[in-house]
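Apart from one protein chain that is not included, each protein chain of the complex appears where it belongs.
The block that comes next holds chain A.
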């Protein structure tokens, strides 16, 4: 085989193989393909930073230019994972800095990133271009300043919903006057004010800037001046949208917005006042992504508003609607299932939705499924746990059945409301392409888990909280877990004994218990509050805090907690 396909030819062929999944398959064919593939892979994706050691990754891919890592379990976003759990970026940065100095892009999600990490990046990778930190924490604006000032070729600097020690807006002034390479900048999660003149000058000298996401402290009255300097924007995250503008200012802003001919994505819109919505109309026909996370003013995002979206935003692909404070208080219900039905009717390209609602009906879900069989990501959060169809008092089983039956390309699903085991039987039978599933307050028994683990062929990430299944389904489907990235279970009925059995049965799984007390002091039958199970070739991790316990493979040992910082 080698002689007929010399390295150079293989290499050329593989250069057309982009997706990592395909590359992973390619690398399994034979040794020479493995070697060729690994020597040519430029973009490396590690979905769980504990699945493999940094050193191994650094060594395997000598031509690596881009590294993407994910750390904490998704439910960490909702305070279900205590602080100090782990997900430290440092070992990775250190390993790459020493061995892969040509690294250009680092993307991290849910990891702990310190200023030290950022300084190391700035100092070690001279062609560094892209830093995207999503839901990360542990650094301050000083670290950002280091990146801005030192990375001469910086193109992307995106801080998405990070928790940052915000020491002030100075960091923006650290971009050298000579830097003109910026393509995207996102500082929406920072609190403090940046100097307007710094921002204006940066925009003026960045002709390639495509994505600009401001923070809340950028007021509406200066938006026009910024947009004038960047009419080529494809993505815009505004700052605060609530100041009082005089008619002249409104006219100028309207004009500036209408000049954004390439704009496809809109977010920000903090405190959006209803009277300013017409300003956005000129943008709607081209919008493919609308994020209304922060535009949550009482009475604003209601069924009426979404009907307007359905009418105006025909290109819409992605929609996120969050509850207003009113919804959380459950007083006036102005946003109902009808809003989502309208959007699913009116927006033919809609494929990704995140929707919060107080209650729902099966009929609405069936309509939505009929309207939009092209959903790839459907996340519905009915905020009342166990809420049935409020018209029929039935569980929402049939509604979600319609979704998984019709949406054959569904990759990600979050379910909610009152659901029995039947719902999960339907999901197991139909959701063959489903990769990620999130469940809370649902199901009746072990059958629920059994249906999922035995049915969902493509399942990679499963996260479950407050559901009444137990050990049986877990142990019966243990082998499945090695085909998945991770499984999170909290407040379910899994016993300590089952965790031990599972760990001993499956050598390449890390079974981690999150508990403030040492689990070994408890009987096997005692329930475990929080478990995180993931496949790994790196063995038990060495940086566990005092509340994380890895169940040992050897029965005598029980649990171990190795902590080497």
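Here is the rule we use: a contact is a pair of C-beta atoms (placed from the backbone, for glycine too) under 8 Å apart; a residue touches a chain by one contact, two chains touch by 3 or more; residues count from 1.
Methods note: contacts and distances are computed from a predicted model.
Engineer: Missing chain, UniProt name, options "TRANSPORT INHIBITOR RESPONSE 1", "Septin", "Auxin-responsive protein" or "Fructose-bisphosphate aldolase 8, cytosolic": which is it?
Structural biologist: Options "TRANSPORT INHIBITOR RESPONSE 1", "Septin", "Auxin-responsive protein" or "Fructose-bisphosphate aldolase 8, cytosolic" considered; the missing chain's recorded name is "Auxin-responsive protein".
Engineer: Of the residues A:96, A:418 or A:459, which one touches the chain left out of the display?
Structural biologist: Candidates A:96, A:418 or A:459; residue touching the omitted chain: A:418.
Engineer: Considering the complete complex, identify which of A:293, A:308 or A:536 is in touch with the unshown chain.
Structural biologist: Selected residue, touching the omitted chain: A:293.
Engineer: In the complete assembly, which of A:33, A:356, A:375 or A:400 touches the absent chain?
Structural biologist: Only one of A:33, A:356, A:375 or A:400 touches the chain omitted from view, namely A:356.
Engineer: Who touches the missing chain here, A:77, A:165 or A:546?
Structural biologist: A:77
Engineer: For chain A, enumerate the residues touching the unshown chain of the complex.
Structural biologist: Here the touching residues of chain A are 75, 77-80, 82, 135, 161, 163, 189, 270-271, 293-294, 296-299, 322-325, 328-334, 356, 358-359, 381, 383-388, 390, 393, 395, 418, 420, 422, 438, 440-441, 444-447, 450, 465-466, 468-473, 475-476, 491, 493-495, 497-498, 501, 514-517, 525-527, 529-530, 547.
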